[in-house]
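In this view, the complex is presented without one of its protein chains, the others remaining in place.
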Amino acid sequence: MSKAALDRLVEHLRDGVISTHAHRGDETAVIDRSLIRSACLWLRDTEGLEFNMLSDLTAVDYYTMGREPRFEVVYHLHSLTLKQRLRVKVGVPEEDPVVDTVCDIWQVANWCEREVWDLYGIRFKDHPDMRRILMYEEFDGHPLRKDYPKDKRQPLYRRPQHEIDEALAGRPGSGHRPGFGPRNLLES
Amino acid sequence: MGLEATTGRLADAVAWARKYSLFTYPFATACCAMEYMSLMGPRYDVARYGAEFPRFSPRQADMLLVVGTITERQAPVLKRIYDQICEPKWVVSFGVCASSGGFYQNYTTLPGIDHVIPVDVYIPGCPPRPEQVLDALVMLQDKIQRHDGYSQRMIELEKREAQMKKKKKHGSSTETSA
Amino acid sequence: MYGSDRLRSVSAPELDEGMPTEEMVLNVGPSHPATHGTVHIKLWLDGEQVTGAQVNVGYLHRGFEKECEAHTYGENFPYTDRLNYVSPMLNNVGYALAVEKLLGVEAPERAQYIRMIVGELARLCDHLTYSAAQVAEMGAFTPFFYAIKARDFLWDILEEISGARLTHSYVRIGGVAADMPDGWVERTLATLVQVETVIKEIDTLMTRNRIFMDRMQNVAVFSKEEAISHGWTGPCLRGSGVDYDVRKDYPYLFYDRLDFEVPIGTAGDNMDRYLVRMEEMRQSISMIKQCFDQIPEGDYQLHDPRITIPPKQQSYNTIEGLINHFKIVVDGIEVPAGEAYTYIEGGNGELGFYIVSDGTGRPLKCRCRPPCFMLMTALEKLLVGHMIADLVPTFDTLNMIGGECDR
Partner (left out) sequence: MPARTKVVTVKRGLWENLYLPEIVRGLGVTLKHFFINTLGPKSKRQIVTIDYPDVVRELPERYRGVHRLNTREDGSVRCTACMMCATICPANCIHIEAGERENPASRDIEKFPQVFEIDELVCVVCGLCVEACPCDAIRMDTHVHMPPVEHRKDAVLEKPELMSRGTKSIAVDGGAGPDWRDKYTDLGSLTQIYRPDHIERDRERPARR
């Protein structure tokens, strides 16, 4: 991570930077949501910063901590030429979960943003292909949100319940179909 | 009596042939596929059991080996592949994730493939050692020789049902004629 | 002159212009022999030429992050094992380093060396599996057997130290689970000799074979700039000619004490990605040997009652030890609130773990930066313009691991 890059970002955005910290040596800037696109472009193209790689893009849900805004979208930037890193975060409120896309700045953001939409329900404005990526289209809800129960299942296909019951009970000789077995054969 | 003995023998012979020439369809999805590679490899050499070559077309296979985690998204795919395999067919659930979901007890993982298709042999282990898989193969071979297995039982049942219907029809027709 | 060219030269001119061609859509997967794991590739074809591709991943999404949030830091090791299941040790190491960074502690020197050794062994396994799959799917089955044989030897070694063939769960926060067993070093060195022979054999069989070269060279060329924009790391990025290696650029553990070279390619085609991996295996072997030379005596685990379970003798016999033991098992390791991102060189590239802690024993967020997810973003681009048969080698060189890509 890089202290100098953080200082330059603060200098450049001034009021746009909401807070900064360097916990465990990771320089982080929380910036205003509306500025993310221009800031990313600037960070990529300015000499001396040259963050040409987006290492990672993800989101965090602070629902359980009761923080406002609820979500944070986290960008891990990396400069391959200057060997420096920077973490940029934007807060996203629950009522209006929209952030500007950066997928034309770094190509990789395309899928990463789709993943964040899929798992957290944060939309990215002007994204060319905002589909689910990890879950299926029929899935209802966003599973990594803290208020989505971990074991709430939404099956796409299931056998009839009685067949599952018998398979799980594993009655030897009974087979999986109801009424199967020597006695039934004799009766019929 | 003589005919029955002959057909019984024949059925046994067919079963014997089947059990030593299992054609596998490996539905390999996750970690267990690594152990499956090992099973195919020179050390454990599944070829010794006649289940040598994986068939990647369900139409040519008679044993579905579900290797690895099946998610809710994959369940319909698995079901379709199972349906495409010709009768008789056997299903082996390879590893904990396929058998019961293992420690993925969450929104996306299927709690065992028996929620989707019937299973003949379960192999525990995460992933199972190739030895365990070979044990399971022997177990399945026994099962085949016994004419056991879900799909075989289904065939048998359908045959008998058809026979009964025939008999009934026949019986009723004779009654009316009498 | 075969195929379409030949047809053109002998046929009537109307064939040339007016052949009515219809775009065909071909679905590859989700269960297909040439896809490791399950991925769905939809191809739009003009004859044999790929005109468009759409890659759908996510068939193996197992909810890694959700599971991690529900378990304590110590319990999460088995889950990390199953991320990149070809090199589980590296995931273990990456996750342990991330938690240690948040805790602000460092494992003892010996533990770090052991981590390096098992990590490099895991990398060897990863690349051997890659080359096995690569050549087997291109029709050469013999090297597949050789590579799997070598990998089995390595698994024996890893099983001996960790207790499991594949899903080791060996690394712990603040060290490793157990010290190296007696005689393990000698057996490892003996195994490495065998592995080296196998690598040489695969090299002889494949690398300069004309069929192999025809299918690998100048296929799926990816430029430096595009690779960086797509977030590529690891052997694939190095194949495109960027010398970025986390072990060299941001040395973690004690990689700065080792002497090794970073292999890079020139063209950025399939062949380069294959060659880089082959060379990396040789470098890994030399690294393991250096580690054995340098490894110091000492402890294999931190002895901090807040981080590690106390030695068995204490929990069996003393009440203090027992209380520490219960505390760690029930509540987990209490990690101070904050966030940390660590990255190591995984089998496929920069394997990052971004952990946010709220001060309890369970992570608020445990994100894995999956290197092959980033690689897969480029697959659509790589396929377009090539023949349909090029799908298999191209997809293989990306070495997509379902568990890591979809988590």
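Just so it is clear, A, B and C label the chains in written order, and each chain counts residues from 1 on its own.
FYI, a contact is a pair of C-beta atoms (placed from the backbone, for glycine too) under 8 Å apart; a residue touches a chain by one contact, two chains touch by 3 or more.
Predicted model only: the values in this text are computed from it and were never measured.
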Residue of C:A178, C:V221 or C:A337 in touch with the missing chain, whole complex considered: C:A178
Contact set of chain B toward the excluded chain (per top definition): 42-45, 48, 96, 99-103, 105, 112, 114, 120-126, 128-136, 138-139, 143
Residues from chain C at the interface with the omitted partner, ascending: 67, 71-72, 74-79, 81, 142, 149, 152, 156, 159-164, 167, 169, 177-179, 181, 201, 204-205, 207-210, 213, 217, 243, 248, 259, 261-267, 271-272, 275-276, 278-279, 299-300, 303, 305, 309-318, 322, 325-326, 329-330
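Going forward, only the chains that are shown with their structure count from here on.
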Geometric centre distance via CA averages, chain C-chain B, whole Å: 33
Chain centre separation (chain A, chain C; CA means) in Å: 22
For chain A paired with chain B, centre-to-centre distance based on mean C-alpha positions, whole Å: 39
Sequence positions of chain B contacting 2 or more other chains: 73, 106-108
Multi-partner residues of chain A (at least 2 other chains): 135-136, 143, 150
For the chain A and chain C complex, residues of the former touching the latter: 23-24, 26, 28, 52-56, 58, 60-62, 64-65, 74, 76, 80, 83, 87, 106-108, 110-111, 119, 132-136, 143-144, 146, 150
Chain C partner contacts - residues on chain B that touch it in the complex: 27-31, 33-35, 37-38, 40-43, 54, 56, 68-69, 71, 73-74, 77, 81, 103-104, 106-109, 126-127, 129
Residues on chain B engaged by chain A in the complex (per definition of touch): 72-73, 75-76, 79, 105-108, 110-112, 114-119, 150, 153-154, 157, 160-161, 164
